[in-house]
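I am attaching a structure below and will ask some questions about it afterwards.
One protein chain is absent from this view; the other protein chains keep their places.
Letters A, B and C name the chains as they come in the text, with residue numbers starting at 1 for each one.
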Amino acid sequence: MKEEKGQTAPAEGKLGILLPGMGAVATTLIAGVLAVRKGVAQPIGSLAQMGNIRIGKRTANNYPKIKDFVPLANLEDIEFGGWDVYEDNVYQAAVKAGVLEDKLLQTVRPELEALVPMKAAFDKHYVKNLDGTHVKTYTTKYDLAEQVIDDIRTFKATRDCSRLVMVWCGSTEIYHELSDIHRTLAGFEEGLHNNAPNIAPSMIYAYAALKEGVPFVNGAPNLTVDVPALLELAAVTGTPVAGKDFKTGQTLMKTIVAPGISARALGVKGWFSTNILGNRDGLVLDDPDNFRTKEVSKLSVLEDIFHPETNPELYGDMYHKVRINYYPPAGDNKESWDNIDIFGWLGYPMQIKINFLCRDSILAAPLVLDLALFMDLAKRAGMSGIQEWLSFYLKSPQTEPGLRPEHDIFKQLVTLHNTLRHIMGEDPLTDAAPDDYQDAREAF
Amino acid sequence: MKEEKGQTAPAEGKLGILLPGMGAVATTLIAGVLAVRKGVAQPIGSLAQMGNIRIGKRTANNYPKIKDFVPLANLEDIEFGGWDVYEDNVYQAAVKAGVLEDKLLQTVRPELEALVPMKAAFDKHYVKNLDGTHVKTYTTKYDLAEQVIDDIRTFKATRDCSRLVMVWCGSTEIYHELSDIHRTLAGFEEGLHNNAPNIAPSMIYAYAALKEGVPFVNGAPNLTVDVPALLELAAVTGTPVAGKDFKTGQTLMKTIVAPGISARALGVKGWFSTNILGNRDGLVLDDPDNFRTKEVSKLSVLEDIFHPETNPELYGDMYHKVRINYYPPAGDNKESWDNIDIFGWLGYPMQIKINFLCRDSILAAPLVLDLALFMDLAKRAGMSGIQEWLSFYLKSPQTEPGLRPEHDIFKQLVTLHNTLRHIMGEDPLTDAAPDDYQDAREAF
Amino acid sequence: MKEEKGQTAPAEGKLGILLPGMGAVATTLIAGVLAVRKGVAQPIGSLAQMGNIRIGKRTANNYPKIKDFVPLANLEDIEFGGWDVYEDNVYQAAVKAGVLEDKLLQTVRPELEALVPMKAAFDKHYVKNLDGTHVKTYTTKYDLAEQVIDDIRTFKATRDCSRLVMVWCGSTEIYHELSDIHRTLAGFEEGLHNNAPNIAPSMIYAYAALKEGVPFVNGAPNLTVDVPALLELAAVTGTPVAGKDFKTGQTLMKTIVAPGISARALGVKGWFSTNILGNRDGLVLDDPDNFRTKEVSKLSVLEDIFHPETNPELYGDMYHKVRINYYPPAGDNKESWDNIDIFGWLGYPMQIKINFLCRDSILAAPLVLDLALFMDLAKRAGMSGIQEWLSFYLKSPQTEPGLRPEHDIFKQLVTLHNTLRHIMGEDPLTDAAPDDYQDAREAF
Partner (left out) sequence: MKEEKGQTAPAEGKLGILLPGMGAVATTLIAGVLAVRKGVAQPIGSLAQMGNIRIGKRTANNYPKIKDFVPLANLEDIEFGGWDVYEDNVYQAAVKAGVLEDKLLQTVRPELEALVPMKAAFDKHYVKNLDGTHVKTYTTKYDLAEQVIDDIRTFKATRDCSRLVMVWCGSTEIYHELSDIHRTLAGFEEGLHNNAPNIAPSMIYAYAALKEGVPFVNGAPNLTVDVPALLELAAVTGTPVAGKDFKTGQTLMKTIVAPGISARALGVKGWFSTNILGNRDGLVLDDPDNFRTKEVSKLSVLEDIFHPETNPELYGDMYHKVRINYYPPAGDNKESWDNIDIFGWLGYPMQIKINFLCRDSILAAPLVLDLALFMDLAKRAGMSGIQEWLSFYLKSPQTEPGLRPEHDIFKQLVTLHNTLRHIMGEDPLTDAAPDDYQDAREAF
């Protein structure tokens, strides 16, 4: 954090939110924000809009709304844009996604119909189960990146935005690991010119955004901006980045329940997680290469919460298995079932079974909104590079090299709150030198 | 907290743990501690024995075991005693409880057989479904209290204990509210002499303990020590107290999951909780008057976590229902099923269903151990009165008058940790003046 | 069965279906039948409309639809009428019930608005949690019965119906047992004149229907037509009757799963059933007296399937508990959770847990339709008295005195099928004298 306290620039003018991938999540976000503006719905699930933050001592009883505490962009001042491999306008795409009911969509239909995606930067190699038709043609990937940069500039000018953020809402790309081409900005740009196969479409978007100083969030588990080359670019242009993978559904539940088990020093013998989902996301993940990317993201969670290396008696033999199943009858109503084999006093076994009947896009949409608003705040506060304080929203939080990500959602929340307090020049909650119990309790 | 840092008296000599109620929980605790001493089992679920605590900055990577950090009584130095309405020795009672398997019990059988409960202070009015036969006769309740005091003194002397703690492990008494007789110590003692019907057996034990300066914990939801008269006595004798109701099973899960829902600003429309249990506890709770006591304890949890008064859109209309069902086939294998109706973005409904196949006594036993060890520590550290920092273990934490109890298990854990750091003269974790993100992350 | 084979009268003219109680179930039925007529929905769950029946040998491969095999009233020829304690028309009542979505209701709105309930015969003593305002005034219960008879005649005439059936769709009345007044028709009629308190409103409807020769079905667990006095009347007028309590939700699942457990000679140690429901039915059942009626109906099911008297090792110690909880967030979406403790080889325990997320009225509506159609068929086929072959639809099947009801849904279905075959003069499926395996397999 390079900012001086209280020196955050105000949220003047309009904020453009650019979304590569305008499927279920993006259309649910856009229709929702428009409906909220019209007063026909509420932005439930958005901490930035609905949540409170405690300021000062407990006895001060001061819990302002976060949106009243920090200078976030107002929902009235948001413009949406994006890219997709299908040419449907946002109303059509929302109907196909089948997340929101017709009644609500009708209240904002004209606005949604007016929003048409730009042609996507697409490469079928990275998403085998999709057939994109509304895609850019290009000679080199560098040329492709320049087209995206042009899109960004045009959007900003025509929509009269003072600031932009970009949030990847596209599908999960196939698994690939860091390779040499991703190590330096110079090497990466050479790769763009040479059409290096290891440069995925999501990287093109990230490159374009960072080049323009537009904060970039990666909502999928792809490598994308989690490579030295693009972090180098973020540093050069002083741009915030965050990733990876919106924390919704089963993993959300996991990072809630696992800290609870750990708090009580209960052991875990096994954790079996299965998912059924039927939307486009599920179709993409039906391909083993794309699933691999997701699996790596989902598996890391427990180890980082349980610390088996310091608690081998409790977590040293934990068996963790994650399955995702494409099951069309579920539609967007993702459902998870977890069986957790724990053990307690003297090693006696017990079980927890959790069935979460959730809705993928309903859980994800407010995360996109919050991430966009907070990234814009970070930019105005002069914070660049990886915004680890937004780990709260992410399944596989991007961290500085060598740092272990924090997955415990309650610790993530404390960090988020304290960062907001810090930005506003408020004292973080301290617990120094309590001289009676009440003060000790003030610790959080 | 009256102590000076680092001035905690060492844990020299033997610690006697006195248990009113030697049924499933108490016998599981005793057999377990003896088995742990013999090296045939581990005290899983005991934070005091198995848990770690972070000291210093995250980068210091210093996570000692709690038992190595604070001067707790050693398991080798514990003596057990107690009272029960049945005359079975602890081995017989453990066999009847059916919690631990024969193989484990055999390893400590002689020691268990040597432990015989003292005659109980009992009043069938308070527990209609039990027929106690191994009970004290008395003329006045004051006389009864003196008998208990004699028991305490005799136990301490014959077992050569330097310190004692008492933990109520008896059944839930019927619901009764605070009445005049409970308001002052003088009035209470007069009531003892007059056989006031509002003085429950658990209050007799508490009175006797506090009179002797023995820390007292109430593991059931009864009023017991949560009355001004007995707190007055605790202040007089400088004795720590804590209560009420061990946090196990369904409520444990609730205080894990509810903070997670709240963290994400998701709304709650309804929460339905049902339990099936088949042990003596279930039999007692099959009586509506006894269930009422438990219900009040279990219902309060959610309100204190969700704060509907500050979040009316999210939690203002929450419908919360708790049911407990006596179901003999379950035995000690208590099982809970929760259906949680939540709503997210734009009000769309989702559901979480949790089936917890737990074991009542396996979850409760390590709580008794931890509470005993920490209460003994508190006493040696000079802390008297309500030990709110032990809320972590309790379903309905006793607080100073006018204070709202904290139910969020993660906040409870931070308080517990910080109190331990404080006792040891360690700086609580601070997050003052971070000048980069890493420091901000140090906040907890 | 008094009919001669093949002598069933044809279904000429219109069939009037009269429904005492026009709440969620009745309005869902009516709106549904109208929607089916318009071709905008299908009568799923109606065996009479969607089901097939095998005729002849398996190798004949002849599986006509039931509605093509027996002469049922055509959906086009049905007229609906009824009574309710609220004056809402059927459209308004359907909107309040909240079962069907607006889109579907709009397709049949004018027809539904045209249907207005007649004033109900009501007695708050029998349904404490309802406040009826749209009710008949009367001097004696005989007078009240005559008003209902008038209603029936007027309906038949004004709607130009050739036949009528009546199906009780009202709430569950409080528990009361058979008393002297219910033993003879003469005594019952005297009771009507004397305003005997033991004559419940549902009995008034049944009396009126039977007096007019209108087949009567009791869809709730009330005593109603399950008394000698009214069966005497049914015999006098040659009218079919059936009851009690539509088999939906949890009990439906039970009579499916229990026969399966029994088939495999697996033992049952306990069966715990809980329900959450939030509609008017749930509100009524929140009163212990009304719940008692339902509980008796629900509890009988397992004993009659498992026959503990002939299988004491397997079912002699079964503990069966049923709970119903009023939980408004559920609305009409009734939900059940069953925990079944079974045991297998050498007594080893296993568990089955079933969570049925059902919709009360969606399950009940097609049962009302089928019962109405089959009762009309029975009447035309000359069958009077208790129609035990319709046990398939009922939670607590009414039987001839001394006969044990059959609860196994698969045996109930065979009986239903064979009765239909019998009515049509078809050979029931026989398995006499197989001379090779194939023929043996022809047995069903």
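Just so it is clear, a residue touches a chain if its C-beta (ideal position, glycine included) is under 8 Å from a C-beta of that chain, and two chains touch if they have at least 3 such contacts.
Note that the structure is a prediction, hence the values are computed from the model and not measured.
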Which of C:7, C:42 or C:106 contacts the chain that the document leaves out: C:42
Contact partner of the left-out chain, one of C:267, C:282 or C:329: C:267
Omitted-chain contact residue, chosen from A:10, A:39 or A:329: A:329
Option touching the unshown chain, where C:102, C:131, C:180 or C:427 are the choices: C:427
Missing-chain contacts mapped onto subunit A: 269-270, 272, 274, 276, 319, 321, 323, 325, 327-330, 335, 337, 339, 341, 353, 355
Positions on subunit B where the hidden chain makes contact: 102-103, 355
Touching residues on subunit C - with respect to the absent chain: 1, 28, 32, 35-36, 41-47, 49-52, 63, 100, 104, 252-253, 255-257, 259-261, 263-267, 310-311, 313-314, 343-348, 350-359, 361-363, 365-366, 383, 387-389, 392, 400, 406, 409-411, 413-415, 418-419, 422, 427-432, 434-438, 440-441, 443-444
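Convention: only the chains that are shown with their structure count from here on.
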Superposing rotation of subunit A relative to subunit C, computed on C-alpha atoms, to nearest 5°: 180
Whole-Å gap between the CA centroids of subunit A and subunit C: 52
Whole-Å gap between the CA centroids of subunit A and subunit B: 40
Per-residue overlap in subunit B, given as positions that touch at least 2 other chains: 353, 355
